[in-house]
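The structure appears below as structure tokens.
Selected chains only, in their assembly positions.
Labels run A and B following the written order; every chain starts at residue 1.
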Amino acid sequence: MALHINFQLIEDVLFVHLEGEVDHHVADSLRKAWRDEMFGRSCFNIVLDFTHVQFMDSSGIGVILGRYKEIIGRDGLIAVYGMNETIQTIFYMAGLSKIIKVTDNKEEALSFMGVDVHAK
Amino acid sequence: MRNEMIFSFSSKSENESFARTTVASFVSQLNPTLEELMEIKTVVSEAVTNAIIHGYHEDASKFITIHCVITAHKELELTIEDEGVGMDHIDRMMEPLFTSKPSLERSGMGFTIMESFMDHVEVFSEVNIGTSVKLRRKLSLVKPVFQ
């Protein structure tokens, strides 16, 4: 199973669009791509788009937690949207919902980040 | 009505998705809900990943074996086995957030996920012999659309 990763910058928010399955096999490339983009742009406000993620296990949790630790010291925020039910369960189980904002869609994630959606 | 399947595969991370897909495909004859199927895929992925990372330290020449039984009562029994390094203090290992490999960004949530998605989890392990994780789950009994 492959994971496709696409990045998109909207104002000072870095969107990480994921497509496929997030597991240990793709964890290294996800970590590397995410870090390269985040540090390369010095952009630490992250929105994870899970709309096209069919599967994620605890290896994905590890990658997200790892990035969270790099972001908090830098005044960044993380939000997520589009998780399916099982992924959401795992997310809550691991306590990630306490440190990462779970939103319903892209607009909600943007407005949590302080970007004025209607101004665009 | 009992149905049984066993498979072994190289301890490579490419095979993680193969392993969970194979179990899901076997289990699909029970007409599980999509969510049940996702949960079963997740626990298989957790146990297989553990065997690869912790059991075999990513030595791809080793093999992992999964035994899958659908009982006459439509209960699913899964056993995921490796002949890797094994572990002591299983109770401590199974605690939420415990991981022996924080440097690899492991979350320590594998066993916790197995316990919450399955009805029953039993771990047998012996240092230098290997590890066997037995999982059981009763599935909702939806009537098959077509036999």
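Everything that follows uses one rule, which is that contacts are C-beta pairs under 8 Å (C-beta built on N, C-alpha and C of every residue); 3 or more make two chains touch, one makes a residue touch a chain.
Worth saying up front: this structure is predicted, and the values here are computed from it rather than measured.
A single copy of each protein chain is placed in view; the full complex in the file contains them as A x2, B x2.
One rule holds for everything that comes next: only the chains that are shown with their structure count from here on.
If you average the CA atoms of chain A and of chain B, the two centres end up 26 Å from each other. If you check the complex, the residues on chain A that touch chain B are 1, 21, 23-25, 27, 31, 55, 57-59, 61-63, 65-66, 84-86, 89-90, 93-94.
Contact residues of chain B toward chain A in the complex are 13-14, 16-17, 20, 35, 38-39, 41-42, 45-46, 49, 52-53, 104-110, 112-113, 116.
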